[in-house]
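Data block below; observations after.
The complex appears here without one of its protein chains, the remainder shown in place.
We just call them A, B and C in the order they show up, numbering each chain from 1.
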Amino acid sequence: MAKPSKKMSLTDAIQMIQDGDMLTFSGFTIWRRPMAAIYEIVRQQKKNLHLVEVNSGTHGEVLIGAGCVKIWESCWIGHELFGKLGGNLARKVMSGELIVEDYSHLHMLLRLTAGAMGVPYLPTAASLGTDIINPEYDILGRTGLRDGSDTRIPRAKYQFVNDTFYDMGTLLHVPAARPDVCIMLAQQVGEEGTVQIWGQKFSDEEAAKAANKLIVIAEEVVPEEYLRQEPERNLIPPYLVDAIVELPWAAHPTGCFGMYEADGAFIRDFYNETRTQEGFDAWAEKWIFGVNNHDEYLEKLGIRRLETLRSNSALKYSSKVKRGTR
Amino acid sequence: MAKPSKKMSLTDAIQMIQDGDMLTFSGFTIWRRPMAAIYEIVRQQKKNLHLVEVNSGTHGEVLIGAGCVKIWESCWIGHELFGKLGGNLARKVMSGELIVEDYSHLHMLLRLTAGAMGVPYLPTAASLGTDIINPEYDILGRTGLRDGSDTRIPRAKYQFVNDTFYDMGTLLHVPAARPDVCIMLAQQVGEEGTVQIWGQKFSDEEAAKAANKLIVIAEEVVPEEYLRQEPERNLIPPYLVDAIVELPWAAHPTGCFGMYEADGAFIRDFYNETRTQEGFDAWAEKWIFGVNNHDEYLEKLGIRRLETLRSNSALKYSSKVKRGTR
Amino acid sequence: MRNQELAKPGEYKVGDILAVSAAREVQDGEVVFAGTGLPMLAIMLAQRTTAPNACCVYEAGTVDGRPIHLPASVGDARCAYQAAICSGLFDVFSQLQRGVVDLAFLGGAEIDKYGNVNTTVIGNYLKPQIRLTGSGGNPDINSLARRTVFIMVQEKRRFTEACQYITSPGWRVRKFPSGEMAPKQEVYGKFFRGGPSAVITNMAVFRFDAVTGEMYLDTVHPGFTPEDVKNNCDFDLDISRVSGETVPPTYHELELLYKAIDAEGIFLA
Partner (left out) sequence: MRNQELAKPGEYKVGDILAVSAAREVQDGEVVFAGTGLPMLAIMLAQRTTAPNACCVYEAGTVDGRPIHLPASVGDARCAYQAAICSGLFDVFSQLQRGVVDLAFLGGAEIDKYGNVNTTVIGNYLKPQIRLTGSGGNPDINSLARRTVFIMVQEKRRFTEACQYITSPGWRVRKFPSGEMAPKQEVYGKFFRGGPSAVITNMAVFRFDAVTGEMYLDTVHPGFTPEDVKNNCDFDLDISRVSGETVPPTYHELELLYKAIDAEGIFLA
């Protein structure tokens, strides 16, 4: 008996996201971000999104620049070599348009891990002694958002707790994060929804399992039996997947292990051109609103550019792209 | 430059274990247990071992029957279809020779996970309301072993804690376990120590990473580059491995995914013959003390028996072994 | 054509009606945690009949396997055949705690009227008369799944007023530190998701009162009377709500069990 299909268009998948939703994503900095879905969120003009992510990157800069985001809880934003900080976030936090709650990398990872494990918090010794845990710098608390009216926001940023099992000292408890939606970009997804990720898994498993809904943007949809031949390689079972969208090059300009390189020149241009709001708006007009869909975006990039980025099958990265000065 | 080799004989590897050590193991019930190492521990007559494991099985029954174990912290012991309980453990707990601390399955898993994560405890909602968490039944506490003099034993069996982040209610904190030694049986290990496990990973990753030392019993030692061709499939990096012992069929009579079936008839005989101490002693004389090493053990089993158990390459389990009544 | 006619007494064995009754507890599309033995037969039968989209999770770390040979244990390599995921305990138990498991099949040596189960000791825990296998994942699964179904042997000593040791939580459990009995809802707070929804034995199917959490007799297998069942319970079983006779296996179900699911005769000898 055939299982019900979860395949749908990008438009339909992104319509599952509501204004005000808490979102998280697959990937790491400029790697394997669901960029096609990010652009579609901007096209659909979602508002007041609450991002909870281990780190951010180009995708976060696009959403923040477009004014879709109200709250950002994370630890880092930038474009690595291709842009040393998140210019859009910096602009909006300096102007007071964006609420930023700073955690550390491990804190954010543990917040999503707690969500994925179904517990309200996890203990850690990371980042003790820093201003990250300074009670004066609890921005959601200062903004009055920890009163319990939004059940996704914990009543405290942290707790300090003494270990009495082994007298290890004072630890932190960091609260679980349970996003409404995780958008994941995967290399391969089976027809029923089994997800396979190649290369570094980053915090994808935690992000996907912490969220209530999971939208998977797949470079390829493949026969379910094909992925099940080696179930040890798969990350997510079908019952956790709510939508499957098949789109090639959907992480562009971020990179996708075994498929294509990050498009450094494209990201650098984004970084340089979007330091002002006017610059962002012009960029978005060109690359988001100026194309009707992902196919048009790829057309605009052109086949030569994409083929240069394509990974060598043996190496899992491109051997054609020019990277340095020599 | 060549890396220092960790390959050694089974005898030398087991000599790394001290009387009184806290041990844990790879595998699950009657699957992928490091049985050759278990037999060698008995041959070397280790004493007062403290086992901490998610569940036990045939390997635990051998160690307990042989009088090597003082404390057992776990949740289950038996031989699945081939012996419905742990006869040796039952005998020794009823006679008061063995200290048993009962946790639940998820509690034990989280204890090892906490050890692997480097935190002193983890929270859980599992098994609330049961006698497992009855303070009256804290046996290590009743025995006076929670006074801190053994730094591996936590000062409490559990803690009850209220969640104030999301008002989830009262949770348990279960203390970390940090065994002195984990003995792991792996299908393949690289020459430098990269460990690859096939099939279900059980709680192997948590057990190996929680422990201070890791002894790997490998069905095969293979070129390091071979395993590194697909690093996504590997579980443990070389720097966590202290000893590598290459021995085929080293999990017998337990099963090893992709290599051989559990030897149900052998396990059933063990179960039936070792319900009394005299029975255990006779069995050990035959199968442990009566052979000088693993090769002699295999000779005694005979090639026909072993070949029947061997897995079919496509199926990953034996298609030759007679399992049921039809 | 599939023969959907009901088999007559004598044409099926105890294991068959257990497996079939358990299979009928599965709703289509559910995520089901199953242990070794009859629970495997139940979920595999359900998947071949009324619940083709049910997904089976085995606690050793496989998800939605499609075995072509019956596993003899949840750790068996056969569980991984054409599975979506082959991982480990941390994955599947975390998902359980996260709340994705709809239904689980469990067993026990002793059950009380609130559905508390003992698989640990007979006699005083501190000086046990008989030591059993211990909890395994029984209490974790029973704590954290939405519904659980117990498959048990019907004996007076096994259906007891109050378990000598509560290994796995029913509808009224111990509230520590005091240890007094309290409703499961109260002890689990926002983690409360449900509890035992049925007990299936060789004689009958039992359910639990939504308010008191007490077990009552629902259906009686062909060949037994409510009084037979009551006589095989040590507590005062409520037999006032019997809804009828347990529907026996169909010939099609028996054929699936003996020719397809357990063709080798592992659990159905």
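Convention: a residue touches a chain if its C-beta (ideal position, glycine included) is under 8 Å from a C-beta of that chain, and two chains touch if they have at least 3 such contacts.
Fair warning: this is a prediction, and the values are worked out from it, not measured in the lab.
Shown chains touched by the missing chain?
Looking at the entire complex, the absent chain's contacts are A, B.
Given that one chain is not shown, which residue among A:Lys7, A:Lys70 or A:His105 touches it?
Considering all chains, including the one not shown, the answer is A:His105.
Out of B:Thr194, B:Thr254 or B:Thr274, which residue would touch the omitted chain in the full complex?
With B:Thr194, B:Thr254 or B:Thr274 as choices, the missing chain is touched by B:Thr194.
Looking at the whole complex, which of A:Ile17, A:Val52 or A:Leu89 touches the chain that is not displayed?
A:Leu89
With the missing chain put back, one of A:Phe257, A:Trp283 or A:Tyr297 would touch it. Which one?
Of the listed residues, the one touching the omitted chain is A:Phe257.
Please give every residue of chain B in contact with the chain that is not shown.
Counting over the whole complex, chain B touches the hidden chain at residues 1, 3-4, 115-119, 190, 192, 194, 209, 225, 227-229, 231-232, 234-240.
Could I get the residues of chain A that touch the absent chain, sorted low to high?
Chain A touches the missing chain through residues 27-31, 54-55, 74-78, 80-81, 84-86, 89-90, 93-94, 100, 102-107, 109, 113, 124-137, 142, 160, 163, 166-171, 199-206, 255, 257-258, 262, 264, 311, 315-317, 323-326.
In the analysis below, only the chains that are shown with their structure count from here on.
Chain B to chain C: how many Å between their CA centres?
Each chain's C-alpha centroid was found; their separation is 28 Å.
Of all the residues in chain A, which ones touch at least 2 other chains?
Counting only residues that touch two or more other chains, chain A contributes 118-119, 232.
Which chain C residues touch at least two other chains?
62, 80, 86-87, 96-97, 144
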